[in-house]
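All protein chains but one are shown at their positions in the complex.
Labels A and B are assigned to the chains in the order they are written; within every chain, residues are numbered from 1.
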């Protein structure tokens, strides 16, 4: 089956990201496809490229990136929710006159339409909220 | 109080459970509904629990100029989102009646809520 996940909790603030990553690993192990993970609400902070968790904690950012590298899962971040919260890729940073950027590939800033597409186009959408 | 006997089906049901101003859940939920409608999907809204306060008349901006969601509600019709439902028990619990609201939404009871959820392909809760 084709799955999509919606993550709405900030990393390390709630269990949402951990639960989503565990669920992702389990569904992939059962032979399903994980087409995309969509980040909305405070979930957009999962895309913060400067996250530096202590070494003895799970590295959520690395785990998201591994889903993309190993399974081609798209990591889509709601652009409206992200910009408000200071999460800008290089292009948006330039457009807004910012000296640095906080989001990079494989995370993509994208519109909410992608969430609706994923929700209606995939066989299952599972939401993890704070 | 009149309950719809057969709640309409549709593509996307957005359940709004949070009141205005206290968090971004309501605004972000409404944004998702507007985008789904703009993409041509048949969208229904269910105002549930404290989400029914989104419908109260007389809301304004916050002291720092936070926009609130009242203006967004006025745009629903423009996006062809006319399938609006509200949690009748929650509304009564908060001491409001349907005629005090900014928009007309059909009251639903427990059985109708379950049918509403079953009748939509995608259900998003905010």
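Heads up, the rule we're going with is that contacts are C-beta pairs under 8 Å (C-beta built on N, C-alpha and C of every residue); 3 or more make two chains touch, one makes a residue touch a chain.
Operating definition for what follows: contacts and distances are computed from a predicted model.
Engineer: If you had to name the missing chain as UniProt does, which of "Sulfurtransferase complex subunit TusB", "3-isopropylmalate dehydratase small subunit", "Leucine/isoleucine/valine transporter permease subunit" or "Glucose-6-phosphate 1-dehydrogenase" would it be?
Structural biologist: The record names the chain that does not appear here as "Sulfurtransferase complex subunit TusB".
Engineer: Mind listing the chain B residues that contact the chain we can't see here?
Structural biologist: Answer for chain B: residues 17, 48-49, 87, 110, 113-115, 117-118, 121-123, 125 touch the chain left out.
Engineer: In the whole complex, what residues of chain A lie against the chain that is missing from view?
Structural biologist: 1, 3, 15-16, 19, 22-23, 25-27, 29-30, 32, 124-130
Quick note on the criterion: only the chains that are shown with their structure count from here on.
Engineer: Which integer distance in Å separates the CA centroid of chain A from that of chain B?
Structural biologist: From the centre of chain A to the centre of chain B is 27 Å.
Engineer: Would you pull the chain A residues touching chain B in the complex into a rising list?
Structural biologist: Against chain B, chain A makes touches at 6, 40-41, 80-81, 111-113, 115-117, 119-120, 125, 127, 129.
Engineer: Spell out the part of chain B that touches chain A in their complex, as residue ranges.
Structural biologist: Going through chain B, the ones touching chain A are 11-12, 24-25, 28, 31-32, 35-36, 38-39, 41, 121-122, 124-126.
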